[in-house]
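Okay, handing you the structure first.
The other protein chains are all here in position, but one chain of the complex has been omitted.
Chain lettering (A and B) follows the sequence in which the chains are written, and residue indices restart at 1 in each chain.
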Amino acid sequence: MSDKLKWLADSLNMNRRNFLKTTAVGAATTGLVTAKKDAEAFAYEPYPKDDELETVVTSCAHNCGSRHALIAHKKGDVIVRLSTDDGRFQKDGYFGKDTEEEPQLRGCLRGRSYRSRIYSQERLLYPMIRVGARGEGKFKRASWDEALDLVAGKMLDIKMKYGPTALLDQSYAGASWGVFHKSDQIAGLLGRFLGLFGCRTNSWSVPSYQGTVFSSTQTFGSIEDGNEDDAYAYSKLIIMWGWNPAYTFHGGNTFYYMRLAKQRGCKFVLIDPQYTDAASAYDAWWIPIRPNTDAAMLAGMAHYIFANNWQDQLFINKFVQGMDQGTMPEWGKGGESFKDYIMGFSDGIAKTPEWAAEICGVPAEDIKKLAKMYALTKPAALKASWAPGRNAYGEQYNRMAAALQAMTGNIGKLGGCAEGIGKGWHAEGSALPEDPYSNIYAQAIKSDRWAHCVLNFPNLKREEIGLWPRQDPTDGLPPLIKGIFWQGSNWFNQLTNINKEIKAINNLELVVCNDSTITPSGLYADVLLPVATHFERHDVALPWYKGHYYIHRPKVIEPMGESKTDWQIYTELAYRLGFGPVYNPRAKRDYFHYNDATDEEYLRYWWESKVMAHQHVEMSWDEFKHYGIYKFKMDKPHVAFEDQIKKGKPFKTPSGKIEILSTPLATTPDFAKTQFGYYIPPIPKWIEPWEWLGHQKAVKYPFHMITPHPRWRTHSIFNNIPWLRETYEQEITINASDAKKRGIKTGDTIEAWNDRGKIVLPAYVTERCMPGVVVVHEGSWLDLDENGVDRSGNPDFLTDDNPSPAGAFAYNTILVDFKKSDLDHRPGWDKLATSRSHVYRRDSDM
Amino acid sequence: MKNIAKTFALIIAVLCTPFVQAADTGKFGNLDYERARWHPIHFQPAINEATNEDCLTCHQDILQRKVKEQSPAGVKASESLAWYQTLGVYEGEQETFHARHLTTPIAKDLMNLQCNFCHQGNDPREEAPNNLDTNASGFTLRKMVDPEETCLRCHGRHNSEIMGIPGSWPDTKAMFGNSCTMACHVAIRTNRHQVSYLNADAIEKAAAEDPDTCYGCHGGRQWYRITYPYPRHTWPGDSGVVPAWAKDRPTESEERFRLK
Partner (left out) sequence: MTEAKKLDKEQVKQAVKRRKQVTYAPVQPEEQLGFVHNNVDCIGCRACEIACKDKNGLAAGPRFRRVQYIEGGTYPEVYAYKVNMSCNHCAEPACLPTCPTGAIWKRADNGVVDIDSTLCIGCRRCEAACPFGAPQFDPSDGLVKKCNMCIDELEAGRKPYCVMACMMRVLDIGPIDEIRSGEYDTKAIGPGEETTRRVKGLANPDLTNPSIAFIPHSKGKVD
């Protein structure tokens, strides 16, 4: 171990290897007193205080709905601790500055744990080449030359043998959310690399919110349907539909502005199978609802509003297409309007609150009460979150919610809400080269259908894999996939129906994983390429979908081990494959070793040509770097579609209106020729999902499992962090009366299963979950026993990869059964570390 | 490699869970850590029947761990004395908390403490009642032992006011010949310490030899600012008049501590 690492391990008080050595000879109980005292808790000397350390402003960078400042306090090349925004690190800042206009950007528990992630045992420090079977976790350390030659050679080989679709791009946003180092499908570095190489199948559909993307795009012609988070402080009623802002942050201070709203008299309602922490913090009226029936309840509310004539008819007449017969377009006159469907004029079934109550399990009286509250309280925010859209026909829920937002006239108004996706302020989001090479692909498939595609090639219909239409002769030809590249992605662990993926991956000839951490996906890769974390490379942080600020993200420390940035890795590979100068136009041939100046050049250009030129920013790049954070000060909260409503600017839909009747959907002659494959109604409707509590499958599998995003991980990121592991358990939440019937109490080990797989995890028995529903948070790191049972409790062994027509992942459409079990649950990062010790062994003395 | 991996896992488990070492769990069978911590013995009512041997099957650590000979900065245990350790009846070397209450000579002589005297349950989830209404364990927040019901019995303030003495015991003891049992407690409240967790006879004997024995608990090791409201048993010669401060006090020890 290098001196640097040793010092580090000591200073982190985490030197488990030393602990191992000592205890292995039987001294487990004596405890350790190490000679080194640096940076230990309460060491009398020296205990480096913050002001004695070097302060570097940076941010968190994982794929959550927010982005917060992190302040690194470092000594030499080691981060001693992290703090967060305290008001000092901006122009005219001072300690404690925290105003409603310029709130502090305080990091959450995940952000605060970064130090233990950077220096974790699971950190990937060297290139590795697989020597065991896929998934077995046996690798040998390789030189960069060896690893890159292997990858480049195989790429050429595969492209030659199987053609331009053979390499599947499964990059994702796990390491993205900077302006420069990007890992998404559209602007990401891997897409650019494989596209320029001429062998790439793209993965479309966003796991978290594809149903919502569809809805916002159809309805508003834009995913920028979000207000800035400070707008929440002006609402009189906030309906959190499947939304838990105490867990999943959507904007840097949304939860805090909602607290201000509460203090100013706002009422809160939660529609959710669980009584969440957000419900308790905002003292919300909890309406438990059967999963996947949200569209039905919304329809019942719409009926009650129409029946009482509480809709904002002036708003509807002026801004909405297809809400009722009066707002039908010329080409659609006499066709079915939203009101026709709701009132039953078109199909003979009135979608009354009583009709809805039968489906969703919410008493009709509650549906009426909520409908009245929402229709008569102004302004009111119906925040239609993503989770209920992660269902079979989840897009219908999101579109139905948009219809209610429109009929009550709560769009484009401060305190109202049109979300949806919720993208608010528009950032200058990219410092990448401005050329047309970012997203070249030979085919595009729906991302969670890759295994289905690989296993069934070539006997595939378009709708089975969501094949994107092309304007050339290859249209409709399923891709032959022989390799996968991962960048910022642990998709093998995160997509639906993992058992199907496990079958499919052995048909591949090349799997390459770029990551800073050894992930479960990495264990199935052939080559692991170590990536520098965002503390080890230069970038600028973007807020996520809400928030108006930039945070400078300098290289805080040198890349650990032999890690390199994704830019360096792909540039070097591009040079070896012959297109280096096109791939990275500002770089020189030695970029793999000397990247700092080039990266600075890209970022300075971005700041000067985009931020300063387009966003009225006068602060220079150097000044920005000096302060660390640039906060835009707005005279009033940004409200989506304000210009459309106040100034008559048309919506970006074909009609220029809010399209409750979607022009594109109504005019699609043949859905089999679209990426959707199946018919999608032009107005939102309740469509029965393929699995839910009202389905006959519920006889065999009587519980509906939902799989929300956890608080203590971001998807699967941070699953290995001991600090965070201490704060939670991967568990199955069961309603107390259900548990009682089965003799289950908190702490019992449970196995939950359906036809797709089986998982083992402990029970949490509570009154806070509705009967018939169980909850397992997504993202635990898969850990199979010899029979293929997942001991980590990863719910994606139970999810279905069947695509919802508009692309929504059906993560929350799962029927299961469960029972007390003798099987083993292995929760621990310790056990994970054990399985991974083959991989990340850093030196020979272990 | 496999062995190392196994040891590694074990070590980490120890590190994370300070009180439980891997152990031959004997009559509890082959439990992994996950299951062991949810074993019924950790909960009411089974914990009431748990013997010290049962507890120590897994939790030997609490007795095996010794105080350091010296602190990292060089404070020697042998030269350390807190003020209460200067009491005449304090004896022995520095010891850990658990040893002082369970295995030191004075503990064995005067007390009969069982693990479940203090530990009335355990909640591995939050160290607090999981459901306030249906699952109330009586744990205080962040503790699995309520000091008001355990520690305070011996480590409360000396309740000199209600005894009608003019000041605190250290200030007034000379007035009473430095003797509790001669001055007052030879005649009043003589029915005392008759509970299963104390050795009443041994206490009386020790008190007769050195009044610091009484004060040692009743004020001399005062951690808390209040006193324990002891039950008010009648005693021979008890006038039967209950003073105002004793109106709400029970006249018998709690059921679980009564001598059978």
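Everything below uses one rule, namely that a residue touches a chain if its C-beta (ideal position, glycine included) is under 8 Å from a C-beta of that chain, and two chains touch if they have at least 3 such contacts.
Remember, it's a predicted structure, so these values are computed and weren't measured experimentally.
Undergrad: So which of A:C108, A:V269 or A:I645 would be touching the chain we can't see?
TA: Reading the full complex, the residue touching the unseen chain is A:C108.
Undergrad: Among B:H59, B:H155, B:H185 or B:H218, which residue is in contact with the omitted chain in the full complex?
TA: The single option touching the absent chain is B:H155.
Undergrad: Just one of A:G394, A:P722, A:G757 or A:G807 touches the chain that is missing; which is it?
TA: From the options A:G394, A:P722, A:G757 or A:G807, the contact with the absent chain belongs to A:P722.
Undergrad: Spell out the interface residues on chain B facing the chain that's missing from view.
TA: Per the touch rule, chain B residues meeting the hidden chain are 14-16, 18, 65, 67-75, 77, 80-85, 94-98, 100, 126-134, 139-143, 145-148, 151-152, 155, 222-226.
Undergrad: By the contact criterion defined above, which parts of chain A meet the unshown chain? Give residue numbers in ascending order.
TA: Here the touching residues of chain A are 11-14, 19, 30-34, 37, 39-45, 47, 49-51, 81-84, 86, 95, 98, 106-109, 111-113, 115-116, 245-246, 253, 255-256, 259, 262-263, 275, 277-281, 283, 286, 288, 711-712, 722-727, 735-737, 766-771.
Just so it is clear, only the chains that are shown with their structure count from here on.
Undergrad: Of all residues in chain B, which touch chain A in the complex?
TA: Where chain B meets chain A, its residues are 1, 4-9, 11-16, 21, 32, 34-35, 37-38, 61, 64-65, 72-73, 124-125, 130-131, 134.
Undergrad: Which residues of chain A touch chain B once you look at their complex with the stated criterion?
TA: Those residues of chain A that touch chain B are 16, 19-20, 23-24, 28-29, 31, 33, 44, 722, 726, 729, 736, 746-749, 762, 764, 766-767, 824-825, 827-831, 833-834, 837-838, 846.
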